[in-house]
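Of the protein chains in this complex, all but one are displayed in their positions.
The block that comes next holds chain A.
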Amino acid sequence: MPQVRIVAKNFMDMVAALPTMRLDKLYESIFICEAVLRKKETSYKMNPKFQSNMRKYLLHGGVLPRVSMPLGVTVRLPTLEDLESYAQKQWERFLLQLINSAQAERLLNFSSSMIRVFQRGLLSSRENEDPRLTENGFQFLLMETNAQLWYIIREYITTSEDRGVDPADLISFLLELSFHSLGEAYNMNSLTDVQSKAIEDLADFGVVKLQQGRKESWFIPTKLATNLSVSLSDSSSRKQGFVVVETNFRMYAYSTSKLHSEILRLFSRIEYQLPNLIVGAITKESLYTAFENGITSDQIISFLQQNAHPRVAERLPTVPENVTDQIRLWETDRNRVEMTPSHLYEDFPSKDVFETASDFAREVGGLLWEDSQKMRLIVRGELHQQMRDFLRRSK
């Protein structure tokens, strides 16, 4: 399984880390100037190509990315609220599909191979089993939306070459997109082929909304788009918590989100789903399933604490102590058994052979257990070769 580090860094840092060849290509785009200028605290040595473009930019002023369509053509544009909830819903749907939830509606245009690419590192599948969330995957789900989007976009860009798309084209388009105005309509026919292919994928993420008029079709950037190139720390508005955990291990989540219910299902038993409340119980069984999937008690506890409903958030501790203690205890309970690969030796021809063998095993420090009556030995697995040689010799 490839090791994937979850990096949720700044867009510009990533751009800066690109190889020169790619950067050159990128500098042809004017929007890079705009983006670089916006970042004041760091200075960069100017690439010649960039420099000339920069000069152009400074002389002639900024260029608007694309003129938004006149209102007459685009009827029934969504309100900003609608747009935001659309983006949220779309993103959630994507995530649900990503974690292979049974709840997910299969509506996305991503190919299953594409989805598998995104799942890499987040899900693991053992043979003949449904893929399960890994520890990273769980962490991913607990991240904030912008950080999640970032992670996915990264994967999207880095794998673009496999789809025959130049990453630089993609990056400059994404940059460009972030300068579009939130909620305005932009004509689809202003897009290049690569861009119009990408815009459909982005619509699946909820970054843009696509609409079709009588003759024309257009896309509308959502908040996710405008947040794309902005440093993450600016945009991370504190999300309000929604979970109440009681001393009797019952959990009440004020949420309408299917995704929340999927996350909670990872470590609790969901019992009731109400229009704006999810009722569940943290049980030994539900936690054991979570532990088996590599989710740790600390992750669960910090999720419960960070998402505590405002009603209990000011209370100390936010999650009852007996519950957090018990979650930890259940976890340590599972770690009491230590596995040592080993070999069992039996059917010794005589007591003497048995005893010399067990003495030998003890000497090399590999004896785990012996039963002298039944003449059986258990020795560490890594010493099997030595044992075999020894036994052959003593014959």
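Following the convention adopted for this analysis, contacts are C-beta pairs under 8 Å (C-beta built on N, C-alpha and C of every residue); 3 or more make two chains touch, one makes a residue touch a chain; residues count from 1.
Keep this in mind: contacts and distances are computed from a predicted model.
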item: Per UniProt record, name of the chain withheld from view ["Anaphase-promoting complex subunit 2", "DNA 3'-5' helicase", "Glucosidase 2 subunit beta" or "LAMI_0C08988g1_1"]; value: "DNA 3'-5' helicase"
item: Option touching the unshown chain, where A:R154, A:K197, A:R250 or A:R376 are the choices; value: A:R250
item: Residue among A:L18, A:L142, A:L277 or A:L391 that touches the chain left out of view; value: A:L277
item: Candidates A:M21, A:L59 or A:L316 - the one touching the absent chain; value: A:L316
item: Chain A residues touching the omitted chain (full complex); value: 244, 246-248, 250, 252, 256, 269-277, 279, 281, 311-312, 315-317, 320-323, 325-326, 328-329
